[in-house]
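In what follows, a single structure is set out as structure tokens and then discussed.
Every protein chain of the complex appears in place save one, which is left out.
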């Protein structure tokens, strides 16, 4: 039985990406991490200092702990300026710290047993101009050994536009079937 | 005579990207904006609310004002996780606010008269895995009508590695010649 | 009422891409151009010679004429080595000739009134490694002013694998609805 965490990068309540994501997880039990509700400081690059990374007194470690307790990770972010939101980027930038954190010395190993999905939506030709972002997620997951199981691209600008994107909703429904099966098998 | 602003996204003092950038601007007079020294809140997506974007009491508007007073914009960011730093991303995310700011109703028009350069450096195959980031900068600049005049990709992981990247330094020197000419012509 | 041409780049009878494409066009009347059944010489770059491009005695002009008589163009190619087949590439390379052909001096104008779709399928992570090909189709269509209306990526290596790719088939069925509507409206 695989557990699910959704990492939300959006900054708007009920934005298009969130609607699409909620359609995907529907009735499933998930841990929802709305990053905007937490304080995540930008990384300070301490990789090459003697002291290394220090605890910086924000919510990052809590979020990382929550995420790591789950088997399926869904990264859900609106496409802001052709990339993930700055909020989500700050969260991922901090993974450099986790990679050097003795508490997480098995980070890559644990990641390799999880499954990652990406859900993004945007208004400016997301099926073309969102592709570099998909490539970046692929590199990111590759680096930590996290299997990239699939992605959904939605189209929508104004709130609710996403309801017009039937193809994205079908993909969401199909992913829901997959997730239901993964989360219920023993 | 064109004036120059450098927007630094790095979080390490004297990191590889900064070294490469300083080689590029050498003896030229520039406005240096080290984003990490300022408070830039993540965008709250208010595009579709009645009130629109509100002043959020941080340094964003100051930074934007500084940037806009210059003719040549150099975006200098280390490659963190195959993209710009979260700090720089938060800055650019906020451009959505400026696009709706009555004070900046000529934003695109003013941008179209400037010139943008990008300097990035990273340790994990930046000449391949940094390409999606270059494509994103291209989309970003396109969206605001800012001409993308060129980019430099440097390779380096540990501090100082960049000094080994002769090709990047040559490109920096050549860009220096261009900038010198642009900033001194009347 | 819009007419449809399918340009097939595959070299295998009934390959995965062709199966997916035939599902898309099902009962619709289309002009099918199987490029492998024709002789298409590689371009000789004569753009800058005095004589310009000459007739090279192959089937290219026939194929181009056929294609241009239709309103909806579906480019269907297996992903060979992360790109379109060499056969389709040779066909597209020759567009440089058409762009200079007095007979086609309204080429871009006519293209701008058509609609293009792309259908590709491959076995090695096509949803990631096929993305540069989608970006290239976008640049190609942009250059000639042809609106890029959508694409379908299928996954499959051995013949028939594609039948397992439900998401691709759903996309095919949905595109079929769109094509039916476009081809029947007056």
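By written order: A, B and C. Residues from 1 in each chain.
Everything below uses one rule, namely that a residue touches a chain if its C-beta (ideal position, glycine included) is under 8 Å from a C-beta of that chain, and two chains touch if they have at least 3 such contacts.
Since the model is a prediction, treat every value here as computed from it, not as a measurement.
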Chains in view that touch the one left out, judged over the entire complex: B, C
Hidden partner chain, touching residue among B:3, B:61, B:96 or B:138: B:138
Residues of subunit B (touch criterion as defined above) contacting the omitted chain: 127-128, 131, 134-135, 138, 148, 150-151, 166-167, 170-171, 174
For subunit C, residues in touch with the removed chain: 10-12, 15, 36, 42-45, 48, 78, 80-87, 89-93, 95-96, 124, 129, 131-133, 135-136, 139-140, 143, 158-159
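Keep in mind that, in the parts below, only the chains that are shown with their structure count from here on.
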Graph class of chain-chain contacts, one of line, ring, star, complete, other: line
Gap in Å, rounded to a whole number, between the CA centres of subunit B and subunit A: 26
Subunit A and subunit C, separation of their C-alpha mean positions in angstrom: 35
Residues of subunit C engaged with two or more neighbouring chains: 135
